[in-house]
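Rather than the whole complex, this shows some of its chains in their spots.
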Amino acid sequence: MIGLEIFNLVQEMYPICRSITGNGVRDTLDIIKKHIPGLKIFEIATGTNVFDWAIPKEWNVKDAYVIDPDGKKIIDFQKSNIHLVGYSIPINSVVSLKELQDHLHSIPEQPDAIPYVTSYYEERWGFCISEKQRKSLRAGDYYVYIDSSLTEGSLTYGEIIIPGERKQEILLSTYICHPSLANDNLSGPAVTTYLAKYLMDLKYRKYTYRIIFIPETIGAIAYLSKNLEVMRKNTIAGFNITCIGDDRTYSFLPSRHGNTLADRTALHVMEKMNLKYIKYSYLERGSDERQYCSPGIDLPIVSIMRSKYGEYPEYHTSLDNLNLVTASGLMGGYEVLKTCLDCIKNNEKLKTTVLGEPQLGKRGLYPTLSIKNKNKYEKNIIDLLAYCDGDGDLIEIAEKINTPLWELYPLVLELKRHSLLKEVE
Amino acid sequence: MIGLEIFNLVQEMYPICRSITGNGVRDTLDIIKKHIPGLKIFEIATGTNVFDWAIPKEWNVKDAYVIDPDGKKIIDFQKSNIHLVGYSIPINSVVSLKELQDHLHSIPEQPDAIPYVTSYYEERWGFCISEKQRKSLRAGDYYVYIDSSLTEGSLTYGEIIIPGERKQEILLSTYICHPSLANDNLSGPAVTTYLAKYLMDLKYRKYTYRIIFIPETIGAIAYLSKNLEVMRKNTIAGFNITCIGDDRTYSFLPSRHGNTLADRTALHVMEKMNLKYIKYSYLERGSDERQYCSPGIDLPIVSIMRSKYGEYPEYHTSLDNLNLVTASGLMGGYEVLKTCLDCIKNNEKLKTTVLGEPQLGKRGLYPTLSIKNKNKYEKNIIDLLAYCDGDGDLIEIAEKINTPLWELYPLVLELKRHSLLKEVE
């Protein structure tokens, strides 16, 4: 069961404390590299300019906790790494409850949830706790300890380019910068890893696949700043893979103008697989399509998700844990994305080789006895031929015929075998 | 009454046993030629390659019947020619009921109807009977006799080209390959004959009319293979004429992309005549638009029908007979098609000759006394002038103004007489 294997990978990566830099990212990539031996690890040094940004200092944490006036360790990074505000600076101090409160984060509307908070670009320290716990704190002196480091280091990411017959590329991008959070975001790298395995195992690949495991935002910007020219030239479609592990309704987030091959493929697949899904607007974006689809970058990238970031109650809290993602949820997401990749591979512009309808009967492709009703197979063959004029691609034809591409493609192969169709490049 | 004349022509052609080749086609064309003396008859020899197809052997029948164990002639080609499967090979034999059953065709859902079945491209023999009769057959030896011939011969079709001032052509295509079947298909050649008469009688013809009477599919393919170049160059619109004789709701079948002059004209006419009609998709096509609109042929052809082939219960059965088509049904179809031909003739790109609104009052085209409400005539004149910018044609303007082209055209003539409008070619 691939779903279970993907779930196990989520589970294996779960305990690691990740951020946009640091050893958590490296440890995560080491786990992924066990599945993708060809994965290359890159480091970009702190201070390197990447478009409008600069690579920040590298952040690592050894320990962090708060001890209450009774000497009890009431907040402990070892128990849950989201207790610590991401990129917290070191501290070793005794503070009053009043002062501590300024550094605490909780969610009044979700009293049992610990929020996930970061402060990458402003030096701060802080802890995240449940609203319930926060209310139980009483006046007194608290011992606050954060053994973290913010040093000149680097930003780490992984990349594998799986070559195909053609230079044209499909991009799969996922991020690996959240600590112990499951749907957003470990579902993303786990599903992407298994998609990479699927692609590596193929005997024949038409297109080249560029698969990257990066920190969100700064990682996408850094990666683009290094690879933009080739990506802009070669990328025909791509998917930002995140929030793909729970069991709820699917979600679709389009590219900026919503009309790329990736958009058309995703919508065709989700419709024709009869998936229940919510079609979001680009205005509701919030992940790396913010970079991929930005003006001047203009890559054809969309997101297919289960419950979309920002839209489910557990999002960015301790409730987005291993109870939320499931083997079947991950499997569903994997299947949709795999189907999209297959559709893109099989999508071609096709042209008939004869004028008028070919005589299918003499090739055994059509009944020789006229009867009132044609079956679906014969109907699909003649409809396919009717639209193969070298203009629209197979996805467009499949939409016109209202038939999944994966039902038409075997007919394309059959008609090519009879030299009745040919690909137009 | 033209409707009655058309009905009489259907009736005259009805008894003949037609197929895609043979003397039935020739006899039918002889009848049509009485109305269209200029009709030219063409023969294409068996074996001639036409695109992906070859002209089949010519089929003729002298007699065919089945005698039951009691010596009774229970199936008789002389009584109804659709009893015989089209293109049946000769046979003279005694067979058991069991063997006979393999050669019988009936429709369980329509126990009283004899189906119409053909096998043009695979040599077979067979008989069509009602399900009711089939159930009454009892075991025993049946004498089966078919005196048919399948020989080197030719495929026959008729063509008349009625010249106009311009080389641009309108195509009217109808088929003449069904035996005694009324709506599909004798309504087609009958209405087409009367449209040809209407066109021949015109004192002035702007466009040239190409009118053809062909066997369906193989005839269209054969005709196109001989005439494609000139047709592709000159055809501005065309109609495939079939199923145009019953009294029920009209039907419209668009061209492949649904945006040609023929599509726009047909929809404008049917809407503005306030006809009740069903707008089918090109996916529901089933006649010679399969050839005319196929990739690489790309002619601007649509079908205006009454009850569409495949969609009415009597279709391709003995129930599609002289009780189904009516003088008023045929007349209605004739009128719609004639109106389309008139609209295409009067459709022009027009441009005003003055800047700003012309002063209509001084030409007697507009009231000189200002009043609160304009009448429809004056409103149409100023609306017409407002849109005659040399871009859209008169059908587009008529759609914008929501007025039938035939109400606007007299105004066009009036404004041309006053030199306020001119045609843009």
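Going by the order they are written in, the chains are A and B; count residues from 1 in each one.
One rule holds in what follows: a residue touches a chain if its C-beta (ideal position, glycine included) is under 8 Å from a C-beta of that chain, and two chains touch if they have at least 3 such contacts.
Not measured: the values here are computed from a predicted model.
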| note | With 2 of the identical chains in place, the whole complex in this file holds a copy count of 3
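Assume only the chains that are shown with their structure count from here on.
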| Geometric centre distance via CA averages, chain B-chain A, whole Å | 55
| message | If we count contacts the way the header does, which residues on chain A are in touch with chain B in the complex? | response | 351-352, 354-359, 361-362, 368-372, 382-383, 385-390, 400-402
| said: Quick check: in the complex, which residue numbers of chain B touch chain A? | reply: 51-53, 86, 107, 115, 117-122, 124, 217, 220-221, 224-225, 228, 256, 282-283, 285, 290-291, 293-298, 310, 315-316
